[in-house]
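Here the complex is missing a single protein chain, while all its other protein chains stay put.
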Amino acid sequence: MLMDLFDRLFPINRSITGDGVRESLSILGEIVPISQKEYPSGTECFDWTVPKEWNVRSAFVKDGQGRTLIDFKENNLHLMGYSTPFQGYVSREELMEHLYTRPDLPDAIPYVMSYYKENWGFCVEHSRLAEFKDEWYEVVIDSELKDGHMTIGEGFIQGSSGREILLSTYVCHPSMAINELSGPLVQTMVYRYLQQREGDLKYSYRFLYVPETIGSLLYLSQHGDELKRNVAAGYVVTCVGHGEAFTYKKSKQANTLADKAAMHVLKQSGKLHKVVDWNPFGSDERQYCSQAFKLPMGSLMRTMYGEYPEYHTSLDNRSLISEEVLEETVQMYIDLIETLEANETYECTHIHGEPKLDKRGLYPYTGGTRTKAQQRQISAITNLLAFSDGSHDLMDIAEKLNVMGKDLREAALLLEQHGLLRNVSSARYDLLTQMG
Amino acid sequence: MLMDLFDRLFPINRSITGDGVRESLSILGEIVPISQKEYPSGTECFDWTVPKEWNVRSAFVKDGQGRTLIDFKENNLHLMGYSTPFQGYVSREELMEHLYTRPDLPDAIPYVMSYYKENWGFCVEHSRLAEFKDEWYEVVIDSELKDGHMTIGEGFIQGSSGREILLSTYVCHPSMAINELSGPLVQTMVYRYLQQREGDLKYSYRFLYVPETIGSLLYLSQHGDELKRNVAAGYVVTCVGHGEAFTYKKSKQANTLADKAAMHVLKQSGKLHKVVDWNPFGSDERQYCSQAFKLPMGSLMRTMYGEYPEYHTSLDNRSLISEEVLEETVQMYIDLIETLEANETYECTHIHGEPKLDKRGLYPYTGGTRTKAQQRQISAITNLLAFSDGSHDLMDIAEKLNVMGKDLREAALLLEQHGLLRNVSSARYDLLTQMG
Partner (left out) sequence: MLMDLFDRLFPINRSITGDGVRESLSILGEIVPISQKEYPSGTECFDWTVPKEWNVRSAFVKDGQGRTLIDFKENNLHLMGYSTPFQGYVSREELMEHLYTRPDLPDAIPYVMSYYKENWGFCVEHSRLAEFKDEWYEVVIDSELKDGHMTIGEGFIQGSSGREILLSTYVCHPSMAINELSGPLVQTMVYRYLQQREGDLKYSYRFLYVPETIGSLLYLSQHGDELKRNVAAGYVVTCVGHGEAFTYKKSKQANTLADKAAMHVLKQSGKLHKVVDWNPFGSDERQYCSQAFKLPMGSLMRTMYGEYPEYHTSLDNRSLISEEVLEETVQMYIDLIETLEANETYECTHIHGEPKLDKRGLYPYTGGTRTKAQQRQISAITNLLAFSDGSHDLMDIAEKLNVMGKDLREAALLLEQHGLLRNVSSARYDLLTQMG
């Protein structure tokens, strides 16, 4: 299903506004409910303003003999994003001022845009420049740049507590795979999984599909205070379709619940991964983590933006993406969410030495004769009793045992039933959130 | 002497109660004064209760031809600990339900016990199961399980301060060497050394010989508040007879005086060692470090429980233990205690630059002409003066010089005589203890 969706979404001409965004969200909306909200051009969001809406019907460049040298139909990256309408004959010299190439990647069409200054341009493979030998060219850009709307997609699942987990991805790049479609695809699959658990969730879950940068700023300008109040942890879902290793980019605060859970789950998964510090080259964590909001949000990726040569070119396409990688990433997000859902902090009610476990059926009466499974269960039980002091949560104790936090859930519930553990998460929880 | 004692103690049938414990403590009591205190069956200690007292006269299994297949006289590990009295003929099938082996160690008799659920059983080498071919067997267990007492051994040496060092070992396993006798033997030798220094000690010293787990819980239930008030540092003495390297298991709080001193002395000894975190698989530090008491106690061991394959079997015997290893461990405990005894915190009385040392005879008048011994003395003196600011004790300063804390004692006393250092330990001491 993932690659079918991919193939439907890939050819659509997305930008930070326009019908391509709406169409993409509608296709994803066949899988999970995504509401589309429209914000008119001119809407102010902090230091920024929603620009005019842009749509394209066609665009091409022909040479003196009428041969089509560049055609938007073949690859929407050929047209610079937000190119203004244009029709006319231009000299070779003038055309060259509007032509972008990547000499370092001669077979790639670069991805170029000019959202906030009116201009037009074409992008082409550097290796094809030799074809532009004529003196005059016909240029047609049948685009529309006028007051309209910016579109934001949003999904929501209600949990039992007032706290929420925020996943955010972006929908604004034309035909690119890793640095565009991998994010919405993975986020939508995680959303679908959580829908199946609806009614059984501690946290609420919010899923944002925004044009990068201005979209998250726009959402923050409308709902920032609400997010600041409610978000317990969040992740920007981007660049999740390529590469053997995972990459976790920490939140700016670097010690939030989001960071703790992601690093714990990656470590206990045993999978290859690296952790990088927050920095202002990136995606929407730049806005979510800004000083006014300081949301506890990191970004769980695979090979990240800027670390693969095909980034921001036509070479970032289907040949890079792998269904296995997408699915493994979905599973990692699910493990992460399940660990967050399972994570509680307990206090042991029996503090004078160890409680007697055999008389409660929690320990074999005969010493020296345990199976491996019994040994694992005993290890979980004794460590939960020893370290549950109101300041270690399940993830902390799981780290000592080298297992994933969610794997201690069952033993913890058993001890709670026996009155040996008392759940004190709510107090602890507030603390962790304030740290974030 | 150590191996003579070993040979007298090894054959005795010890358990958590019974005459074997009393006899073992009496033999050690020939070396140092050990008082034996008796607590009746049924005494409550927190979540636990002192069980009935168990003693054994004889126990055997014979086959159909009257051949003795298992005999308690040959090795007391053959009888499961706390086996109830039994006499009768049993089928092969029924016998097998009461027979314990270790398939992974076919030549070992496993150590099995059932203190808190009445049952009987025999333990035998897995390789000998083939001998049990007959249909019927005569089983005789001439044991006694009835109201009696649990015995705890205790020694005490008075020091000049109100603070004490606690050493605790266990006496409750039948014929095993590392995971039983090495502990009482080493503790008794350390106790004997300190007896010779009686009258010259800063700390008091308490030596406990308890049945593991329930014995320390019993002692804590009677004297826990007192220990909590007085113990400055303590160590559980176990598994100290085997292996090239030392193992130090930290206290649960991990930053107590006990931990600081043990890690300092091990490091400065230059001997192979490793340090492991506290965890709830272990010996009586599980109880001493529990939340209600948080005693500053670690465990200074050699190869530890669970890390040698012979653990809890008849293969943990005289062939594993080494007199050299026992004696080296005694010496390490003595170095540790001497460092604790020597450890003081000073304040330099001269804070405006360096004091003039030559005019006090503490430095050679002629520059550039020092012997190695002078250099060492000067190094001790200048570092003590530079770093004695009321927050660094002798161990801290010794770490900077890469020597053992006790090696700075002499220079510190000299500077104190000259009025250049002032002992401010009492204030500092209280602080460290509270940390513990």
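Lettered A and B in written order, each chain numbered from 1.
As a working rule, a residue touches a chain if its C-beta (ideal position, glycine included) is under 8 Å from a C-beta of that chain, and two chains touch if they have at least 3 such contacts.
Computed from a predicted structure; not experimentally measured.
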Seminar exercise, completed: Where A:312, A:352, A:392 or A:406 are the choices, the one touching the absent chain is A:312
Problem set entry | Of A:195, A:213 or A:331, the residue in touch with the unshown chain | A:213
For this session: With the missing chain put back, which residues of chain A would touch it? List them for me.
Result: 46-48, 80-81, 100, 110-117, 119, 121, 213, 216-217, 220-221, 224, 252, 277, 279-281, 286-287, 290-293, 312
Exercise. Where does chain B touch the missing chain, residue by residue?
Worked result: 348, 350-356, 358-359, 365-369, 379, 382-383, 385-386, 389, 400
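Assume only the chains that are shown with their structure count from here on.
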Exercise. Nearest 5 degrees, what's the C-alpha rotation angle taking chain A to chain B?
Worked result: 120
Exercise. How many angstrom lie between the CA centroids of chain A and chain B, rounded to a whole number?
Worked result: 54
